[in-house]
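Only one protein chain is missing from this complex, and each of the others stays in its spot.
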């Protein structure tokens, strides 16, 4: 990871306009045309078809004993939401929450349905973190899921429905909701695993050489961790709420599975906390290495300067041009630099210089500067 | 944002004088003349008029089935507060809270009314944060709102009353109170969005060049965030209190909407926390960049000094004037700087100097100082 | 504020001797002679007299329908405490708490009275924070207050009794207790306001020039804030305890006023937290300015050294005295410093020096060191 | 401890594949063949045998009054888990938790059994921390324990069974479960003791010489402490859950022993917290010593440079070659460096130099730089 400056979006755009009425369906230019898929599930049978409209589906749900899963991806159709409000009896505040895709994970019970929100985290091809919303409307024998975009991470659930093993076809609508939520939480752990690898790689680089990018990259992961933590905590609370609710739409059997998802969610939080610790530790280590480095640079400078500056001064002394003779009178001035005219002046000077240098080296050695 | 030193006011002026009686209306020189607006609302009909006095309004409220919303802006009228105390039966402690405009968000129930406080945050033209109080007195079919100043951010509520769509005309007094509170919270999120943009811009500048203003600007935003957090938390608690109260003045239907406002409030707090994280991260990054910078400056100094100071010393040596002849006796003193009289002395000296410089460069290269 | 080193006393002196019996009246050399004031209060009438002893007062309290407020300042009289124990029936542990004046704010209920402690904070003339104890014994129609020293901040309560307006004369003993506590909390906010001003002044100085005293002064205020916070939190809890108690000595009416005092206490805590934030922010800013400053000093040093040290080396080179002639044989040694004998040697040298300096300046300019 | 770079594994590998069905037995290439040991315990008698399969054991458990402890080490046998699911009636989610060996400590009650997880920490021969899972299935008169690997730290329990003293043979299945959990917690404290010794040794090295490895080693221990804390906290909660459960499989007598284990667990947490404090203190001390060191290095550099650089300048002045005579006209130029021709010029210069040096030494002395 060495893109230098990948910012973390603090996305606040999709919130309602200040002062707008509550309960307004939010659609903007980037809204996608809805793609609808209807899954009809019973123990032995399972069909899945892409449909154009779900007019009549409510009737079918009410009168058939099968389990229905209606997937809605893309919201650009006001009549669709009218149908949900009028035929399915979904509260308009719920519909707004579905289309304002920045809700926190939550679980709300209504008379004829239960409403839940999960946040789906995925890494796109540029390895950027996408944080999108999956909304759930759970009824007696039907589940409706809502996603703003077409891409998702829940294909495994569809595959398991096709394969038909295990509880997936006989667990009812609430089991399918659990299955989707569970995939989403599993994806958290998968993403965290990737960051864990990045952190180890950064740690290796840190031991190699404390370069500036270590700080950037670690800070970026730390921020991502903080942001994913803010998703994982309400997710945990939401799962707990579902487990403890006595909504008639949640089968007792499903609650045992939800407990398992709850454990995974806590494991995700544990992993986040561990990785955050490692981030902080990397940053602290890095800052300490910078300090140590400065220390070493200063030691080199000080040793060299301290040894040579005094020696250079002595050389400078004997480079002075004080005259031995008065140039006018020619009189001898024996006080002016007599050393220069001593037969061993140069030798003695060099010896003194060597002694000075050695004394300093001994001093620095004693101070432990060479260790 | 580059005003250098925009301080955050820690306003403690409007609190009661030490030891004054409780329940005293607080008016000072900056108090404004009251502007009164009376909204009469029923499903089909809606009128809004500016009135001079609300004598007789209480009578009207008691006897009419309409919903009333009385807006009071500006407090400079003691008779007005007498009327509220004596005719409307408002407790004098409540009236003091209305005029001491530094209350925290809270919800209090009395026998004949409920009292609530919101804090309205707005950015004025100089982009300074204004933190003013909106007080609510909620009765059976009437809402009274109080503001110290004329400017506010709740125009959307009045517009929705005029437009008449949705629940606004039929939700009763408590729905209007909700609508005002909701606009106020929406404004929090709008302001936070602006700071989020500023933080991103600061982050860009940081990557460019770590200049001192980054510290100032980030600290200022961080402080604002801390101060807005201190408003958002009791706001959240207040909304929760209203939702959970069984005051007869809160319609059951309104509570569903309050839950929505509660979600927004939590989203605001989430956003505050995210932005605070980014602030702290920016500051940490900035401090680390200063350290790195110092490191680089020291490296330049050390490389140049370490290479040239020893060389200069050698040059100094051979600049000494030790005499080859005794100037008096003319005797040769061959020990004094014989190098100067060697045919290739200069050449050897230069070669030694080059070797010394190269050795040092290799040493620094090996230490990784050129990376 | 520029007294450099005003320490915060961590006073632990007044606690009982290790292992002493509980319930022993604590008097030391600095104890003052008691000054007693007896206020007799009824709606219309109010008298206040200094008395020498309160023998007989208990009788009077029991038999009269008036409200009594007995102020005791100074504890140096064991018979007085005997009277309280034997006639008024005050527990000896309570009496010890009254005389060990380092109790935390608390509220305790006994069969025949309630006991409360407030901590009175005042700034003395040297602007030092005095933290003294006010103890309350509350009975049916009587309040006894205890203070160790003569100076206090509750004169406004006495003035309001004299003026006789509002609830003060008709609220009963518990209202007077509330009134005293309220003044004490108001004084907290007043003191905090003063520190807020000091912090703003320090912030101005900080922007001017980061001098050492900024650290001292801010740390001192921060410590004071931490210490006042340790008083304000149990104070808040105490007021809450009183509000929620069903002691017969607390009138229902008083509880509404206590709620107001509770709000003020929370506002005080909010203010403490805000000021603490500002302190921390000032300190962080100061430390960052020191770092920036070091950076600038290092830049000046590095630029000057890096430019002139190499140039001085070159000058040193051509200051060497390598001889062109063998002084003995007179033979020419053309390898020894031929540059010195080139007609434009000096000119070329100076040009090289200028180029070197310019190159370095360009390098530093590019590094952004001149910005 | 001086391996430089012993990383802490953040192991996320053993979690279920994203989107897989819940309740799937997890076996991978490193899974080991199961080793089964069956302990049959009654007051007087105790036998322990390695068995190949536990077909029939369930029958035996149901019909015999003895206490059974079945140890299963290694999971590579799907038929074994089928047996557990079908004959013993173990839920498949429980079986998955047993094989996904990254569960947090927890206690779950089912109709026919109770399920518990402990995390066993051991130091291997390379002194690396191994964190493996021990799972417990507790039935009326039988305990089944599950371990992924063959090595463990619970040999003392088997030894005590052999010795047969104390409660171990008569306490029932829940007592044996307690005994195993207690050994595991005791091992935590043993490991913590080792780190405590390492920290003391690091502290000694720190006082000696602040070298880089101190930071590495302390950070590593700190991270280990944080990771063990994450195990100890849910362990404590788990023991508390068992104590408070009214599961029929937990004998009342066992709960008294569990309280003792609970105390040990809290003591472990206390020890973790103490060691963490010492780690942080060591790191802070180390960073401060680096700062102090830099200070000292700078002082040496500054003293030497400040004294000799000005002196060298003076020497340089009198090394200049300004000519006393116009070389062309031979005219005397008396303004050019007359000092050089003064009889005591050299002496005076040296005296001035000494005075300058002494003045600087006095200045530095006064600044306290030699202390």
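Just so it is clear, A, B, C and D label the chains in written order, and each chain counts residues from 1 on its own.
Here is the rule we go by: contacts are C-beta pairs under 8 Å (C-beta built on N, C-alpha and C of every residue); 3 or more make two chains touch, one makes a residue touch a chain.
Worth saying up front: this structure is predicted, and the values here are computed from it rather than measured.
> Given the contact definition stated above, which residue among D:78, D:151, D:320 or D:358 touches the chain not shown here?
If we include the chain that is not displayed, D:320 is the one touching it.
> Quick one: which of C:207, C:287 or C:328 touches the chain that's been left out?
C:287
> Who touches the missing chain here, D:20, D:66, D:274 or D:342?
D:274
> List the residues of chain C that touch the chain left out of this view.
Per the touch rule, chain C residues meeting the hidden chain are 4-5, 7-8, 10, 12-13, 15-23, 91, 93, 96-97, 102-104, 106, 108, 209, 211-212, 215-216, 219, 222-223, 226-227, 230, 283, 286-287, 290-291, 293-294, 296-298, 300-301, 304-305, 308-309, 311-312, 315-316, 318-321, 324-325, 332, 337, 339-347, 349.
> Using the document's contact rule, name the residues of chain D that touch the chain not shown here.
Given the touch definition above, chain D has residues 153-157, 159-160, 165-168, 182-183, 186-187, 189-190, 192-193, 196, 199-200, 203, 207, 256-257, 259-260, 263-264, 266-267, 270-271, 273-275, 277-278, 281, 284-285, 288-289, 291-292, 294-295, 298-299, 301-302, 305-306, 309-310, 312-313, 316-317, 319-323, 326-328, 333, 335-337, 367-369, 371 touching the missing chain.
In this section, only the chains that are shown with their structure count from here on.
> Counting one step per pair of touching chains, how far is chain D from chain C at the shortest?
3
> If you average the CA atoms of chain A and of chain C, how far apart do the two points sit, in angstrom?
For chain A versus chain C, the centre distance works out to 40 Å.
> Distance between chain A and chain D based on Cα centroids, please, to the nearest Å.
Computed from C-alpha means, the inter-chain centre distance equals 25 Å.
> What are the residue numbers in chain A that touch two or more other chains?
291, 294, 298, 301, 305, 309, 312, 316, 319-321, 337
> Using the definition of touching given at the top, classify the network of chains in this structure as line, ring, star, complete or other.
line
> Which of the chains touch, listed as pairs?
A-B, A-D, B-C
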